[in-house]
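With one protein chain removed, the remaining protein chains of the complex are shown where they sit.
A, B and C label the chains in the order they appear, each numbered from 1.
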Amino acid sequence: MALVGGGSGAFIGRVHATAAVLDNRAALVAGALSSNPERAKSSAPDYDIPEDRAYTSYQELIEKELALPEDKRIDFVSVATPNHMHFPVAKAALEAGFNVICDKPMTLTLAEAEELYQVVEKSGAVFAVSHNYTGYPLVRMARQMILDGELGEINAIRVQYIQGWLRTKLEDDASQKQAAWRSDPAKSGAAGAYGDIGTHAYNLGRYMTGLLPDKVSSHLATFVEGRKLDDYGTTVIRYENGALCTLTASQISHGRENDLSIEIDGTKAALSWRQENPNEMIIRKNGEPHKIYTRDPNAPFMNAAGVAACRIPSGHPEGFFEAFANVYRAAFDAMALRATGKDFEKKDTIYPNIHDGVEGMYFIQQCVASSGQDGAWLPLKHEVARR
Amino acid sequence: MALVGGGSGAFIGRVHATAAVLDNRAALVAGALSSNPERAKSSAPDYDIPEDRAYTSYQELIEKELALPEDKRIDFVSVATPNHMHFPVAKAALEAGFNVICDKPMTLTLAEAEELYQVVEKSGAVFAVSHNYTGYPLVRMARQMILDGELGEINAIRVQYIQGWLRTKLEDDASQKQAAWRSDPAKSGAAGAYGDIGTHAYNLGRYMTGLLPDKVSSHLATFVEGRKLDDYGTTVIRYENGALCTLTASQISHGRENDLSIEIDGTKAALSWRQENPNEMIIRKNGEPHKIYTRDPNAPFMNAAGVAACRIPSGHPEGFFEAFANVYRAAFDAMALRATGKDFEKKDTIYPNIHDGVEGMYFIQQCVASSGQDGAWLPLKHEVARR
Amino acid sequence: MALVGGGSGAFIGRVHATAAVLDNRAALVAGALSSNPERAKSSAPDYDIPEDRAYTSYQELIEKELALPEDKRIDFVSVATPNHMHFPVAKAALEAGFNVICDKPMTLTLAEAEELYQVVEKSGAVFAVSHNYTGYPLVRMARQMILDGELGEINAIRVQYIQGWLRTKLEDDASQKQAAWRSDPAKSGAAGAYGDIGTHAYNLGRYMTGLLPDKVSSHLATFVEGRKLDDYGTTVIRYENGALCTLTASQISHGRENDLSIEIDGTKAALSWRQENPNEMIIRKNGEPHKIYTRDPNAPFMNAAGVAACRIPSGHPEGFFEAFANVYRAAFDAMALRATGKDFEKKDTIYPNIHDGVEGMYFIQQCVASSGQDGAWLPLKHEVARR
Partner (left out) sequence: MALVGGGSGAFIGRVHATAAVLDNRAALVAGALSSNPERAKSSAPDYDIPEDRAYTSYQELIEKELALPEDKRIDFVSVATPNHMHFPVAKAALEAGFNVICDKPMTLTLAEAEELYQVVEKSGAVFAVSHNYTGYPLVRMARQMILDGELGEINAIRVQYIQGWLRTKLEDDASQKQAAWRSDPAKSGAAGAYGDIGTHAYNLGRYMTGLLPDKVSSHLATFVEGRKLDDYGTTVIRYENGALCTLTASQISHGRENDLSIEIDGTKAALSWRQENPNEMIIRKNGEPHKIYTRDPNAPFMNAAGVAACRIPSGHPEGFFEAFANVYRAAFDAMALRATGKDFEKKDTIYPNIHDGVEGMYFIQQCVASSGQDGAWLPLKHEVARR
């Protein structure tokens, strides 16, 4: 495994590194940890990456790794750079034959995403996008329940991702690298809050319900003066089956952390789940007590999809790393098949894939466009995105 | 006190009766409990209303009470009928000089509401609308905090009122009187969920923040086949100061009871409150622990508005009746002033008044209209409503 | 109805008054509100008690009310004085033929309690003790479930009543009347925290499970220097069936309000309930999702005992007053039977009665004694207490 991005000051690079090794199925042996060559080198010991494989650019990484004998070189590249570098790094890695696990949003623009789709298709490599919230056991369980019809027809989704860290203009503080690039259109893309967390919220609703979107009406706002991108927004989505989704993302809600929550109303039952308390899911039916499903791999009420995503007994909290590692685990299974020349699923994967990546970029583009037209309804059907 | 409506099978009539007597400041002595004369009579003993003041119509009630000596007759009429009767009853009572406490939504149509406004103005009587959620001590406290600027400028409101009781077509069941009239446009008005609970959610946001609305974009839906009115809807409101509000009301969410909740984001702090757990309010500021304010009349952190609405020490739950009774209590204070010929506040009251009633009807009308135009932005400024 | 106690500065007198009138089945028409004659008079208008029935002593109250024609006089006396006056007031009222609703702990000493038992027996009057927590609908429901065997054999109870208001030596502050008498052995009795709230915790466990106690080992403590009575204590109770109960009461836990909570483990299921969130009860069974039973009078899962104690639909919180009023309501039913000369249940009542009152005093005495012997096991079987 090689890591691109993740130099000191970063957050998500470390998460990728930890998630990848959690099950002892991968070792981090190479990296191009920063676009700054010095920092790329100096950050390597933090990850126990040996000096000779601490590269100063992703190009060097790919070239040098390709030059190693096949059984010594890396199997996959994890891309944890700022958004604008996702595309070139992922493309280069795929074209070199490496599998790729790419952070989200997948690219800077929809055009890049569509091009990357072609690259993935041609490469035959495994490609995953780290919509990591899909990795929580109860999210996987809920998805299976819904696909199995246990909630009936889905009528409504309410999904929110509420944060507060950009309540002030943090990007003006030089020490705040995260804030700086995330609020810079050149590095982050057309959307701020919607690119960073709105896409997660959207993906979660799609992943859990499998509903196909029809159209979107979006209202983005920038409440912190002088900020270049949206830091708040509320969006209404109409799905093809008539279901209505309300999606809100905020970076300006004081004290809120990573409060991603979802409520799904079906004709047979309703469901609630919240990322900050991920080992519980509430399912309600009229006339019955509310039911709290805890993440319990030994319980008869857990379905196979849920059980497969658990590592330890109930009551011992699994968290963010374990969910993230579940995305990796599923991708590793596919990589193992590829390595032995076997077929592996490319479209209907348990992990978020290139289709989801394209969809995320399309969602961002259409939200920004709709918001620019005062919330006009725009289509939300994209051929590649419809997995 | 006289009660109009509230015959057997009703819910809100009993609530009015209980709330009114809770502080031992009123006695229920007369009623026209049903439009069905027999039931009007037979329901009277349930309320300990003496037979001779158990009237068979509101007209009879007003006529006969007026005929009593002043010190024997009622001071006010509580209107707890189905919506279509609010207007004629309230109008007649006001014109007879009685104070009125009217259930919400205030009338069947906006036109009626506007006419009633004229009647109230002319009468000089006390008129309150039972947006009872405003009576919770922590709602009162939050309102005062916001008006005092403790949350800074308000940027965003997210308010939901989620129920599940109309998940099936209950109105087809003859024994379900509530469901029947509430889903019948002739008795309920232009909206279903939005008339019954959407107005509460809207009023709560307005009451707590004092923000003035600018425009509205609404998406109503009917998910239960054959139902005549909306049972779900999501609405975006733009306030004059630029704040964005997302408001969702549902009657079709399995297992949900009366889950009215609100989150308010200010530049200085953010606030959350939920009706089903009304004795707690969470206030968050970046860099500080989340703070749970409990309803505590003895605590230094409670403001005067909050303390005044409490009856018992913290940790002993106050609930729905006590909040409802707080609306009554505030109206009683005004009635006492009127009775002694003194001036009393008519516009900026602590209890919801005729302005709020008109605004509620205007909100319903504009939501229904916007939804009919696929969510087009419509104005939400009404002269009378802007208290 | 007459109220004894409840003058300005009191808490529980107002609660009795409110609970009694909540259902419009009683009117507060007389009182001896304070042992201070002036305050007894001056407090009367707060309760709308007419001046001529605002008596200056309980003796006067009884004498003058007896002198009224039967249809004008009060039916019952509510005793809301400091503990040391419960016995003389209740005794006098009972001997005059009035029904009595007495605050807890029932008397100052066990000897008084035993004597009062004789008085009650002889009087034929209705006598209730305000262990008000038994009035919560879900407590009533849980009790019925347990008596019906739905939890199986009960093995363990964990019950706590945690407060913080006496964390400092509040009794030294002259304005704190509650703190003063509650920490004065001459007015409060042999125990402080255990008299005030430990008895509630004990009663709740007994009421909900019906288990008969065998013996007790108690450890009381006084953590605030100079305080005369216990402000903390933990107690182990062995029931006759072998079940083990851990009971903790505290008045010195910073920030805690009235946190009475109970967990009950049966062989078939386990149950949790908490007074500060009284409209929810959690029932757990191995292999099943945790189930939240909400107070829902319309739900098929509510048993008759629970439904009978509800006033409004689920999701609209009922609280402390309503629970308190349920004790009154049950006592009113008995009074109505007595008034018409009918038989009424005296021992196995839905409301806490003289047996529970005696048991509370016995519990206090044995805890204090056991604690004085370093937690020695003492018997907890009292003939009168075993209802």
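Everything that follows uses one rule, which is that contacts are C-beta pairs under 8 Å (C-beta built on N, C-alpha and C of every residue); 3 or more make two chains touch, one makes a residue touch a chain.
Nothing here was measured: the structure is a model prediction, and the numbers come from that model.
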{"item": "Chains in view touching the one left out", "value": "A, B, C"}
{"item": "Option touching the unshown chain, where B:64, B:274 or B:290 are the choices", "value": "B:290"}
{"item": "Sole contact to the chain not displayed, among B:180, B:299 or B:337", "value": "B:299"}
{"item": "Sole residue of C:219, C:346 or C:387 that reaches the chain not shown, by the stated touch rule", "value": "C:219"}
{"item": "Touch with the omitted chain, as defined above, among C:53, C:256, C:355 or C:382", "value": "C:256"}
{"item": "Touch criterion as defined above, residue of C:135, C:189, C:213 or C:266 at the omitted chain", "value": "C:266"}
{"item": "Residues of chain A (touch criterion as defined above) contacting the omitted chain", "value": "11, 14-15, 17-18, 21-25, 27-28, 47-48, 163, 256-259, 275-279, 294, 296, 311-322"}
{"item": "In chain C, positions touching the absent partner", "value": "155-156, 158, 160, 162, 164-165, 167-168, 217, 219, 221, 223, 232, 234, 236, 242, 244, 246, 248, 250, 252-256, 263, 265-270, 284-286, 288, 290, 374-375, 377"}
{"item": "Positions on chain B contacted by the hidden chain, ascending", "value": "283, 287-294, 299-301"}
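Convention: only the chains that are shown with their structure count from here on.
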{"item": "Geometric centre: closest chain by C-alpha means", "value": "B"}
{"item": "Copies chain A and chain C - rotation angle from C-alpha fit, nearest 5 degrees", "value": "180"}
{"item": "Most distant chain from chain A by Cα centroid", "value": "C"}
{"item": "Set of chain A residues in contact with two or more other chains", "value": "288, 290"}
